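Below is the structure I would like to discuss, written out as structure tokens.
Of the protein chains in this complex, one is absent; all others appear in place.
What follows is chain A.
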Amino acid sequence: MSSGPPPAKPVPPPKPVRKVPTDAGGATASRVARPPQRPGAIPSRPPQPSASSSKASSSKAPQKPTKPPIRPVVSSRPKASGSLATRRFPEDTKPEVNAGEEEWAALMKSAYGPMSGEDYAKAAKTVQDKWELLPAFLKVKGLVKQHLDSYNYFVQVDIKHILHANALIQSENPNHWIRYLDIRVGFPQRPGLDYNQQITPLTPMTCRLTDSTYSAPIMVDIEYTVEQNIKRARNVVIGYLPVMLRSDLCWLKNKSEADLAVMGECPMDPGGYFVVKGTEKVILVQEQLSKNRIIVMADQKKDEVTAEVTSSTHDRVVKTYVMTKARRLYLRHNSFKEPIPIVIALKAMGLTSDKEIIQLICGFDEQYQEAFGPSLEEAASKNAFTQKQCLEYVGVRVSPGQERDDSGMRLSVDQIAMQSLAAMVLAHVKVRNLNFRPKCIYLATMARRVLAAMLDVSMVDDRDYVGNKRLELAGQLLSLLFEDTFKTYNSTIKRQMDMMLNRRSRATPFDSRSLLEQHMGIVTTAFVRSISTGNWSLKRFHVERAGVTHVLSRLSFIAALGMMTRISSQFEKTRKVSGPRALQPSQWGMLCPSDTPEGEACGLVKNLALMTHITTDVPEDPLIRIAFMLGVQDVSLMTGNELYRPGVHLVQVNGFIIGVTAKAKSFVRTFRKLRRAGRTSEFVSIYINHHHRVIYIASDGGRICRPMIIVENGQSRVTSEHMRLLKQGKVSFDHFLRSGLVEYLDVNEENDSLIACYEHEITPDTTHLEIEPFTILGAVAGLIPYPHHNQSPRNTYQCAMGKQAIGAIAYNQLNRIDTLLYLMTYPQQPMVKTKTIELVGYDKLPAGQNATVAVMSFSGYDIEDALILNRASVDRGFGRCHVLKKTTMVLKSNNTGATDRLAFPSTGDTDNRYMFVDKDGLVAPGAIVRPSDVMIHRESAISSPAGGEPEWKPTPVSNKLPEPVQIDKVMVSETDEGQLIKVLTRQTRRPELGDKFSSRHGQKGVCGLIVPQEDMPFNDEGIVPDIIMNPHGFPSRMTVGKMIELLAGKAGVVSGALQYGTAFGGSKVVDMSQILIDHGFSYGGKDMLTSGVTGQSLECYVYFGPIYYQKLKHMVMDKMHARPTGPRANLTRQPTEGRSKDGGLRLGEMERDCLIGYGATQLLLERLMISSDAFDTQVCETCGMLGYAGWCPKCKSGKGIVSLTIPYAAKLLIQELMGMNIMPKLCLEDTV
């Protein structure tokens, strides 16, 4: 069977409703969300964060963000002996001995008095409110924490390892060198010193506004030579590293809401992105096949089986294959010209006895031995018996370029073979002192897996199995980038040192330290360039990736949040295989089943579920030690005879075989107990693969995992008492983890567990209990109420649309100056909430309004999902939004060449377009600027005579939008290039015909008609709907969730409470009906309506109640376009394309085909030529070439000249053809 076998973990499909603790109640928040800050009335408010609060609290001046307390920088120095093999991993720290049970017991006693410590666990049978673990989890992990953890790991651990691996710069002169001693990253600050020689700290908001980079200095301690002396220096800056927001380096880390407000930051903002040159950039999570693991694939058609390993070390990334050809096994690798028979490869590595080979690969199994026979025979037929013979066989087949060793010595044939086998093949298995034994065993294991797959097709691995994947995060990518640029930096400095030292005479003693600071631009620009372009091009590591970073979408709060959980996969989008796109059963709980885009990237772009965490590297040496202590026998002491005996299991740590054990189950059990006791990192996973008969221990980074409640003896370890303590705030999630109540499982270990979804499903065999079923959904899908009642594609549609909804973006939304920002004027939190909504904070930054909907037909303007809007609702502010746009201008002010300046237009220039321009050449906030009115009057110097006053040419920046806009803000600042001016313009829009709306169930529609309130139907309480929706939207879409949302919403409205529509739970329909009945409504949610037009009662009852509606960003005003005549493209003289260029409306090929088919020649002629690019020209009838002015330049006469009209594009084609030595001729005929 594969390593992704059918789940041994029978996670039953979630059984909704019944047993879940209802999450209703406790909902007392008000219906209308407090709009964070209302845009509108006073548009020109400069950011004044929390001025009043700080004023009130103390008499001292308001705290400024510019002087945050200086945090001690990380400075624990790793051991100098950090060897290469282990330097990926953080140092082994002594595990904290935790009190575990005693700790709880003490807490219980203090909370409940002298109750015996043991009793508490048995006190309650069922766990109430175990979902409360989720918010506790989200406090410490989850959503964006993986980005932060990964970045922190890079900054604190990995960067030091990289430094120690490249610690010495040795110039050619042996007396001059620089040695790096330690490295640390400071706090974010402006590069260079201030005008009064001070360091200016940077806040993210300043960076956004001033288009600068939020970065911190990378500082090193060095030891270096000055002439004959050795000197030391501390905190030498070698470059600036962009800082991830809310990481350990960031000012925003662990700040209170008030502190954040002072810095102009939103407390709801997730962080985890970078601010580079003023734009917010996210490094998306990248999905890859795991490195250093064996993956077996089969090609059924060619009858080939291949085992593949991607070895990833610090020097190189190489792939090694063991493949079959004609049922013989070969070793394939890039450094060999042709596949090498496996037996020859093994013999070359010193495994000369056939018997030993057979034992290592096949063990006792005769089936395997038989299948391996041909491979053995082949080696014999090649006359390769001894190690020397085999090395020579391999040596002549090593591809060119490997004939020399590191010092440049020429190698003999068998040395070449030895070198490439040691260093290139399976590079991650290190060969020390020419001990090839570990590599032989690894290769033999690969061969064994291939044989197994040959004999049994089901032993092939599943590449799409989530357990075989690793997620690469920002930290890993940055560490690669840093390693690459640091090497470049060091070699540049070495070159400079050599150059300076080679100079005959030096005026001053050579100080190599100054070189370090001189060249810090190399490191700084490498980071800034890579993050701002998204191109990760690292020649050293064969990494060539584009589109790694994306601009953080600030369309809505949810869009930004959704971006932080997004995973992009490396598969090409064009391939027509469904495997990578399909929903994998192993994605359960790890990746959101609903949130994926439609179309091209469907299934390739995924999103993390709510409770997932991505691991970072954990050192493996202590794990190996633990394994040996638990009775694993070292593999290097084994012969093949002992490896594959029945009942014996191999033990692998991070893909590397360390030994065997005969007591697999008890070994795994003990190991897990140690992990639960906190003796190893909680992210170490261990599981048995019964098909491979291997115990895998994994501690590498990039595994997806999630927490689960441990079940022992059919009892959940977490009890109601624990939850009570949690709710009282006495304990945190870490307490649960440390005392072995909850643990993290990765996908592979999940497969080795029996997990109960609900407590009543626990059987004696159950090992774990889900914390909460709704966490299988992600943050974006979690917004949907009652998603378990919807057809699944509808939830997927909503995931895409939720990101386009206009709403509140952040508490600091009005201080931001973004290129484009949509804000809703009066956002409301939904009447029907979900737990996820509360957890991610969507109720505080909502994107939509609770509209009262009548599901009925009205007029004919509601067909095809069109909505009818109530004019009075629109007047009251339903769907009203702001559109804020930015115009940026940098005044270039270099001393040579062009210089810009702002000026008041000199006399005579001013016309109506300059109505609001002040003396400083800028408009002021509050002004209404019409299309093509001037906003910034800039003047550029055209020529500057030596010493004289340059001539100034006006180059104003005007309003390019077709509608009048209000000026919201005018900001002036400065950058390195010069003065920076940003003008923020604002429009307030009310819904109009054609604007797009959507409910939270993938049901979008455009506004078809806006009806006066008096014509709308009303119920007997006089309530008039805001929206009328056509009932035809329901049958085919099957969005039952929407109907229940209406019912629950209505019950909420009449009872004055918010209702819950959490997935697999939420308020029950029965309860909702009862509430309706109690308040005198029909239990079904239907009302009797009276027509506003006729005044008669409608003949049927109408489903009537509130549904949360989102206004989507697609608005008619941005799209409406028509042109009678207008600009033409320069080259073809055809009308331009696109609304932004006032383009024409294209009569395309298909339309043309229709006209041809219909035979409307004159219409065709008019559309395609006369109204487009008609061109009067002259053609010579005799030679067929174009002429001019009654003259044919070829015939040198004007005899055959005829004038005619052709499309300019045709004339252009003729001339271009002539330009490439092809002579087209026009042959003329008389028209009839």
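As a working rule, contacts are C-beta pairs under 8 Å (C-beta built on N, C-alpha and C of every residue); 3 or more make two chains touch, one makes a residue touch a chain; residues count from 1.
Keep this in mind: contacts and distances are computed from a predicted model.
Undergrad: I want to check something: the complex is missing a chain, and I'd like its UniProt protein name from "Subunit 2 of trafficking protein particle complex", "Dynactin subunit 4", "Ubiquitin-conjugating enzyme" or "DNA directed RNA polymerase".
TA: In UniProt, the chain excluded from the picture bears the name "DNA directed RNA polymerase".
Undergrad: If I consider the whole complex, including the chain that's not displayed, which of A:A927, A:A1063, A:L1112 or A:I1214 touches that chain?
TA: Only one of A:A927, A:A1063, A:L1112 or A:I1214 touches the chain omitted from view, namely A:A927.
Undergrad: Tell me which of A:R410, A:H542 or A:K919 is the one touching the absent chain.
TA: Only one listed residue reaches the unshown chain, and that is A:K919.
Undergrad: Of A:C799, A:M971 or A:V1179, which residue touches the hidden chain?
TA: Per the contact definition at the top, the residue touching the missing chain is A:M971.
Undergrad: Which chain A residues touch the hidden chain?
TA: Its contact residues with the unshown chain are 42-48, 51, 55, 59-62, 64-66, 194-195, 200, 206, 209-210, 874, 893, 901-902, 915-916, 918-920, 922-928, 964, 967, 969-974, 979, 988, 990, 992, 1010.
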